[in-house]
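Here the structure comes first, spelled out in structure tokens, and everything after it is commentary.
The complex appears here without one of its protein chains, the remainder shown in place.
Chain nomenclature is as follows: A, B and C, assigned in order of appearance, with residue numbering initiated at 1 for each chain independently.
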Amino acid sequence: MNIYDFLIMRHELVLVISALSLLIIDLALKPESKRHIIPIAVVLFALNAIIGYLPTPAGILFGGMYQSTPLVIMMKNVLNTGVLIILLQSYGWLTKEENKEKIAEFFILMFTTLIGMYFMLSAGDFLMFYLGLETASIPLAALAAYQHHRTKSAEAGIKFILSSAFSSGILLFGLSFIYGTTGSIMFSDVVFNISDAPLQVLAIIFFISGMAFKISLVPFHLWTADVYEGAPTNITSYFSVISKGAASFMLMLILFKVFSPVIHVWQDILYALSVATMVVGNLFALRQKNMKRFLAFSSIAQAGFILLGIMVGSQLGMTSVIYFILVYIFSNLGAFGVVSVIENRTGKLSMDDYNGLYHTNPKLTLLMMLAVFSLAGIPPVAGFFGKFFLFTAAASAGLYWLVFIAVLNATISLYYYLLVVKAMFINKNETPIEPFKSDMVTRAGLLLSAAGIFILGFWSQVYEWINNLSVGIF
Amino acid sequence: MNILTLFVIIPVVTAFAIGFSKNMKQTRVVAAVGMGLQLLLSAYLVYAYLTERAAGNVAEMLFMYDALWFESLNIHYLVGVDGISVAMIGLTSIVVFAGIFASWEVEYLSREFFISLILLATGVYGFFISLDLFTMFLFYEVAVIPMYLLIGIWGSGPKEYSAMKLTLMLMGGSALLMVGLLGIYFYSAPDGAPLTWNLLEISKNTIPVEMQRFLFPFTFIGFGILGALFPFHTWSPDGHASAPTAVSMLHAGVLMKLGGYGAFRVAIFLMPDAAQEQAWIFLLLTATSVLYGAFGAIFQKDLKYINAYSSVSHCGLVLFAILMMNQTALNGAIIQMISHGLMTALFFALIGMIYGRTHTRMINEMGGLMKVMPFLSVVYVIAGLASLGLPGLSGFVAEMTIFVGAFQHTDAFHRTLTIAATASIVVTAVYILRVVGALLLGPIKNDHFNHLKDARWFERISTVTLVVAIAAIGMAPLWLSNMINVSLQPIVTKLSTATSTFVSLF
Amino acid sequence: MTGNIPLEYFLVLSTLMFFTGIFGFLTRRNLITMLMSIELILNAVNINFVAFNHYLYPNQLQGHFFTLIIIAVAAAEAAVAIAIIINIYRSFKSIEVDKVNQMKN
Partner (left out) sequence: MPMNAYSYTLLILLIPLFSFLLIGLTGHKYKPIISGLIGTAGLLIVAVLSYMTAIKYFWTDHVEGTAYTSFKAFETTWLHLTDNLTINLGVLLDPISVMMLVVVSTVSLMVHIYSLGYMKGEKGFARFFAFLSLFSFSMLGLVLATNIFQMYIFWELVGVSSFLLIGFYYDKPSAVSASKKAFIVTRFADLGFLIGILMLSFTTQTFDFQTLVSSDGPALTHTGGAVFMGLSAMTWALTFIFIGGAGKSAMFPLHIWLPDAMEGPTPVSALIHAATMVVAGVYLVARLFPIYSIVAPDALTIVAWVGGLSSLFAAIIACTQNDIKRVLAYSTMSQIGYMMLALGVSGYGGHDGLGFMAGNFHLFTHAMFKALLFLGAGAIIHSVHSNDMREMGNLRKYLPITHITFLIGCITIAGIPPLSGFFSKDEILVAALHHNIYLFAIEFLVAGLTAFYMFRLYFNVFWGKERHYHHTPHESPLVMTIPLMVLAFGAIFAGFLPFSELVTSDGLPFEAHINYAVAVPSVLIALVGITVAFLMYRRTSAAPDKVASALGGFYRGAYHKFYIDEVYLFVTHKIIFRYISQPVAWFDRHIVDGTMNLIGNTIEKSSYLIKGFQSGKVQQYGYVFISGTILLVIIFVYLW
């Protein structure tokens, strides 16, 4: 094990270094000059994001506990992109007076969670996986409770930490049985000893429900709405895209790598979960007036779609899932970006406040429209392609009826997405939100997501790139 | 640059240009110029197509252009036209051109209005030129969505409700469609061979019959919903009633044709066996909607509702003819699409213009308009006569081709339905004359009508364009029907390969 | 030393602990107590791991390691949780779980 081996885990290393350095810098800075942290952090992260794309040898460390494959690296890069956008978008919010004391914490915590996710993604055994999972979720709780003066924020924090601890308890209970029945926690060993013996199926179900909590699948989703609403908007967007995305990747990896022999079991389980998730998520989203809760439920419904790709268990499925999540990152961040910008300026969160937005802030409105259309899967924006490929994947496994249910749900979801468009374009409003201009950085963040929504669909090379790196189980 | 791609590029460019226009005047001028170009281009396309054919080019599709898009899924940007698509493109250009002028005086958010209108047109053009199922579906949905904003923002009456209903029902249709298309894709090639979205490739291969049985209803109904297939037509009356003039024109005139076109280009063409087996169900449905729409129209009082129901009847006839699945009937179906597109667009244009003057669409509140606005009234009468199938106007050609074609079937089932369908020409006459009588003739009901002005210049452009087209087809239909006939050959041959036989009720 | 106690006993014990923890989590009104119930769940898991390791796979240590890690993580979790609970107490003047119920539906 020489020094170069550490290059294999460069994502994590760079992040650890940046987190620590931020900590130190933060100590050095005086309160009034703390906001200089932001550029430094952003630059550091951008650095990380770029380094992520440099070519590198895939490899295995710590006797297989940590393994980095091109696929995983690609997943990390996808997540990096999202996080970068989030950082840009949260500039306006961070520079507010209330936050100036704890800007550094924001970055440090966020980087830490990211480190956790990366370790989780590169995990070679359940131990590393569990470590990563917890490293990812515990700081998230702190982030959710970031605005300690807002009771809602604290409530979000406690709700998240309790439920996540609960869920990881159940997940671990499943893992313990897997260990008991297979005699190993190494993925490479488990895969040979796994079968559909009752105890193992039970273990798998416990495991899946633990992961389902992170991806917020019905019926393990109930925390989502409250936490999303309570947490600061930018954190919410982090929850909704990055942590959900990482969890889905992980679920997919483990199902494909470890539980591939029993695909017939988990395919049915995911089938049930995905139908439930799509339907319930949509039904809840229908009547939400608070934009954050609305997006929370819509993202639950989206998770249902993600399962379509996962349960196929083939290269096509994996590609479509990764591609969809990439698209979903951009679309959701577009929507959340607009919500957060407006919240920071006016503190308004209700859909009714958006009435007549187009007449005062056309650019934001257009971005919002693009975003919701992309979420609804309307061409020519990227969301359409993402959804279409997911459906293609599902159909490739012959799950036509599931596809049908899914598309019907997409239609239902279109209804409430159109409600937003309706509010912004059609509804009249005596006191519309005043016209305003955000700062450059935030604008850059919004622009980036808009560009993603627009280009990603037509830019087929992205899809092919993902496809070449994706591996199926068959 | 491939000529067909221009059909997508010009509108997009126009939309962008409109985005930069300063005021209403610039906006509409830009729109008019852009769509005028489009009209010329399609005229040229017709000419180029005919010369190509005359030069002995017997390829199934002309002006093909193929670009690989998503390699791993074998998705291409593949375009090409045959006589049928050329005809539909021509129709689209005419209607859009007329639509621009019909909405010359949209003041509220005029820029956005024209942009969405033209984007809708883009979708339609793209749909008609695509030979790749994926691209086709993409453009299909592109065409459907701007509808929501167009109706929701610029509409009248219960516009939010109608817009939402229309959008959701059409999207529900594309839900069915999605399943159908994916199924077709995964059986597009014999085992081992690479799958393809390419319409022509798929048509060379035979989809397993049991899969066809499963997929055909999805595909046909999916398209049928947009083609106002009974009982999935109810988006149409409300939608049309609430939509602004130009949108009703485009929607009834062109967008509903996507349904018929797709139903026969995709559903019938690729799955002839299932089509043969299940035709009887849909024949019953369509025959119903032919009469049902006509009878429904008799009772309506709102001009737009009357026209919406007559559209249900006429589009029902289109699907009816498609399901007859012989060359003549198919030919008639295409001509009927064009003819109905033109005349219903003309109707909606006139209704919009009349409404803009009288501020009512209730026929019992109007009367004697012939005196005050002779031009509009005469054009209305012409449209009416076209709609009830008067010789010399397009409607007659289409209907007669359909009836004669449909009657060539030897079995009682087809013929009984045909005769039932022919009965619609009487009912049509009834409601058309009812409207003409109540609306244009008779004494003037309302004094302030006396001060109303006749058509302005742009309205004249809009209506005359359509009237000329209608009359041209009606007087000299031969070239059109020949153009279509040639292109129908491969489809008919494909249909004749169907192994399974028609299931007749009696 | 534990040689004459069969594995099943440990499993029964752990399962009991597991469900006790869940029961506690679902029923206790006090946030701290809920946290403790979660600890119960985790410890049930720990027992599982150690027992399996000891009885079935004596010649390896994965289970033991896992247990240690779980304990450590549980501690960290508890730390953050309690920090938040203090925060909760500040804002709600109570650590009754039902009071923490601003956001619903």
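Note that a residue touches a chain if its C-beta (ideal position, glycine included) is under 8 Å from a C-beta of that chain, and two chains touch if they have at least 3 such contacts.
The structure displayed is predicted, hence computed values, not measured ones.
Chemist: Could you tell me which of the visible chains the hidden chain touches?
Modeler: A, B, C
Chemist: For the chain that's not shown, point to the residue among B:Y65, B:F214, B:W280 or B:F407 touching it.
Modeler: B:F407
Chemist: Could you tell me which of A:V280, A:V341 or A:V403 touches the chain that is not displayed?
Modeler: Of the candidates A:V280, A:V341 or A:V403, A:V280 is in touch with the missing chain.
Chemist: In the complete assembly, which of A:P39, A:P57 or A:P219 touches the absent chain?
Modeler: With A:P39, A:P57 or A:P219 as choices, the missing chain is touched by A:P219.
Chemist: Can you list, in ascending order, the chain A residues touching the missing chain?
Modeler: 158-159, 162-163, 166-167, 170, 198, 201-202, 205-206, 208-209, 213, 218-220, 222-223, 225-226, 265, 268-269, 272, 280, 283-284, 286-287, 412
Chemist: Just the residue numbers, please: which parts of chain B touch the chain that's not shown?
Modeler: Answer for chain B: residues 165, 168-169, 231, 233-235, 237-238, 292, 295-296, 298-300, 327-328, 368, 370-371, 385, 388-392, 396-397, 400-401, 403-405, 407-408, 418-419, 422-423, 425-426, 429-430, 433-434, 437, 440-443, 477-478, 481-482, 485 touch the chain left out.
Chemist: List the chain C residues touching the unshown chain?
Modeler: The missing chain touches chain C at positions 22, 25-27, 34, 97-98, 100-105.
Everything below uses one rule, namely that only the chains that are shown with their structure count from here on.
Chemist: In whole angstrom, how far does the Cα centroid of chain A sit from the Cα centroid of chain C?
Modeler: 27
Chemist: Would you mind pulling out the distance in Å between where the CA atoms of chain A average out and where those of chain B do?
Modeler: Distance between chain centres, rounded to whole Å: 43 Å.
Chemist: Where in chain C do residues touch at least two different other chains?
Modeler: none
Chemist: What does chain A use to touch chain B in their complex?
Modeler: So the residues of chain A in touch with chain B come to 316, 319, 373, 378-380, 384, 388-389, 391-392, 395-396, 400, 403-404, 407-408, 410-411, 414-415, 418, 421-422, 425-426, 460, 463-464, 467.
Chemist: Hey, which residues of chain C end up touching chain A in the complex?
Modeler: 14, 18, 21-22, 25, 31, 34-35, 38, 41-42, 44-45, 48-49, 52-53, 56-57, 60, 62-63, 65-66, 69-70, 73, 76-77, 80-81, 83-85, 87-88, 90-92, 100-104
Chemist: Which residues, counting only chain B, touch chain A once they are in their complex?
Modeler: Those residues of chain B that touch chain A are 69-73, 75, 134, 137-139, 141-142, 145, 148-149, 152-153, 159-160, 164, 167-168, 171-172, 174-176, 178-179, 182-183, 185-186, 214, 218.
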